[in-house]
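Just passing along the structure, written as structure tokens.
Right, subunit A next:
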Amino acid sequence: MSSDQFFGLYNYWIVVFLMMTGFYIVIARKNMIKTVIGLNIFQVSVVLLYITMGKVTGGTAPVIPPALAGQHDAHDQHDTHAAPSGHTPAANATAANETVDHGHADHVTELAHELAHELTHDATGDAIHGVTETAGVIYTNPLPSVLMLTAIVVGIATTAVALSLIVRISEDYGTIEEDEILQMDRRQ
Partner candidate 1 sequence: MIEYLDFHLPVLTIVVPLIAAPLCVLLGARTMAKLLSWVVCWITFGLSVWLVAKVSAVGKISYYLGGWEPPYGIEYAIDPLNAFLMTFISGMGAIVLMYSGPSLSDEVPQSKHYMFYALYLLCMTGLLGMCATGDLFNVFVFLEISSLSTYALISLGKTRRAPLAAFQYLIMGTIGATFLLIGIGLLYQMTGTLNMADIGVQLESYRTAGVVVDGVQGPPHWEGSRTMLVAFAFLTVGLCIKMAVFPLHTWLPNSYTYAPSVVTCFVAATATKVSVYAFIRIVFGIFTPTFAFELLPLDTALWSFSLVGIFVASIAAIYQTNIKRRLAYSSIAQIGYMLLGISMANQHGLTAGIVHMFNHALIKGGLFMAVGCFALRLGSVHLDDWRGAGKTMPWTSLAWATGGLGLIGVPVTCGFISKWLLLTAAMENELYPVAALMLVSSLLAVIYIWQVVEVLYFSPPSEKAKKATEAPLIMLVTTWVVVGATVVFGVWTTWSAGLAGDAARVLLGGGTP
Partner candidate 2 sequence: MNNVTPEAMIQICLALPLVALLLVVVAGRIPNLREACTITVSSVLFYVTCCLAGHVFSGARPHWSLGDVMMPGFEIAFTVEPLGMLFALVAAGLWVLTTIYAIGYMRGHHEINQTRFFACFAIAIFAALAAAFSANLFTLFVMYEVMTLSTYPLVTHHGDEKARNGGRVYLGILLSTSVAFFMLAIAWTWSVTGTLDFTEGGVLATAFSEGKISQRQLAILFCLFAFGIGKAALMPFHRWLPAAMVAPTPVSALLHAVAVVKVGVFSVLKIAVYIFGIDLIADTHAGDWICHVAAASILLASLVAMTKDNLKARLAYSTISQLAYITLGAAIATEASIIGGGMHIAMHAVGKITLFFCAGAIYVGAHKSNISDMRGLGRAMPFTFGAFLIATISIIGLPPGGGAWSKYFLALGAVDSGKAFLMGALMISSLLNIAYLVPIPIRAFMAPVETPEEDTQDKHSGAGGWKIKEGPLLCVVPLCITAVGSVALFFFANHIYQWLLPIVQAGH
């Protein structure tokens, strides 16, 4: 592995580092709060993994520039919302079908599939993944971010449940150190 490749994949190294840190904390820490913190770090690393795979170099936020938006409105009024959300190759194609020049539809479909397949060659993928080229504007793939919104919500819910459980445990046992609790249970 050349150093270029090594540093080129820096985002993954960060993810792996965070993931392992979180995982280690979960396993090694007996304090329940710390376990939950570890769990959170672990989850955050996954969030980063998703975000980083959705990022397109030079891509902008998947919001249609006002100028273009106007065109689209004129072109096909009720379909504007579909344009930026095209996330998968096929979706890109369909989105393109609906919003971009119809004559180019086939070409775009092919392009999209090629991109998807190139991806499978190259696990790093971030540079090209989810490129949405609409009239010269490159968008970042928004779908991973959307997925992560859900995942974050799930994560928060998990943390909330975990913390409330800890509160109850602390009320019942008077401690949140797992070792001490196990000892107390064994003594009974």
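Definition applied: contacts are C-beta pairs under 8 Å (C-beta built on N, C-alpha and C of every residue); 3 or more make two chains touch, one makes a residue touch a chain; residues count from 1.
Quick note on selection: all candidates are chains of the complex that A comes from, given by their letters.
Since this is a predicted model, take the numbers as computed values, not measurements.
Going through 1 or 2, you find that the chain touching subunit A in this complex is 1.
For subunit A in complex with candidate 1, the touching residues are 23, 26, 32, 35, 39, 42-43, 46, 49-50, 53, 85-91, 94, 113-114, 116-121, 123, 125, 129-130, 144, 147, 150-151, 154, 157-158, 161-162, 165-166, 168-169, 172-173, 181, 185.
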